[in-house]
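One chain of protein is taken out of this complex; the other chains stay put.
Take a look at chain A:
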Amino acid sequence: MEITVQKESHYVVVKAAGRLDTNTAPGFERECAACLTGSKGKIILDFSKLEYISSAGLRCILSMAKKLRANGGDLVLCSLSGFVEEVIRISGFDIFLPIFADVASAAHEN
């Protein structure tokens, strides 16, 4: 999977492309760990290019959200595609994680 991190003044966009599964979740977690260090702002996970996600990926997201919220920050998701969106919804992640249509709307939501 490919991960790109884009840092803005009040938020960070982490864009994941490909598959977030048992094999790729540890790498994703490592990449994201750097963004989390001392972060009190918002992290936007842009999943527009993510094709597949399993519970291994969901656990990473859950762990990141918990750490960020503990520091007063927040984690939001945007641009979910068909299958990824289905998995996130059936897992109940849409209940406790804000989901936006795109990066712009995620960035401007307080």
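Please note the rule applied: a contact is a pair of C-beta atoms (placed from the backbone, for glycine too) under 8 Å apart; a residue touches a chain by one contact, two chains touch by 3 or more; residues count from 1.
Just so we're on the same page, contacts and distances are computed from a predicted model.
> I notice the complex is incomplete. Of the names "Na+/H+ antiporter subunit B", "ABC transporter permease", "Dihydroorotate dehydrogenase" or "Glutamine transport ATP-binding protein GlnQ", which is the UniProt protein name for the chain that's not shown?
"Glutamine transport ATP-binding protein GlnQ"
> Of the residues A:4, A:55 or A:105, which one touches the chain left out of the display?
The single option touching the absent chain is A:55.
> Looking at A:45, A:64 or A:87, which residue reaches the missing chain?
A:87
> For chain A, which residues reach the chain that was dropped from this view?
Within chain A, the residues touching the omitted chain are 21-23, 51-52, 54-56, 58-59, 82-83, 87, 90-92.
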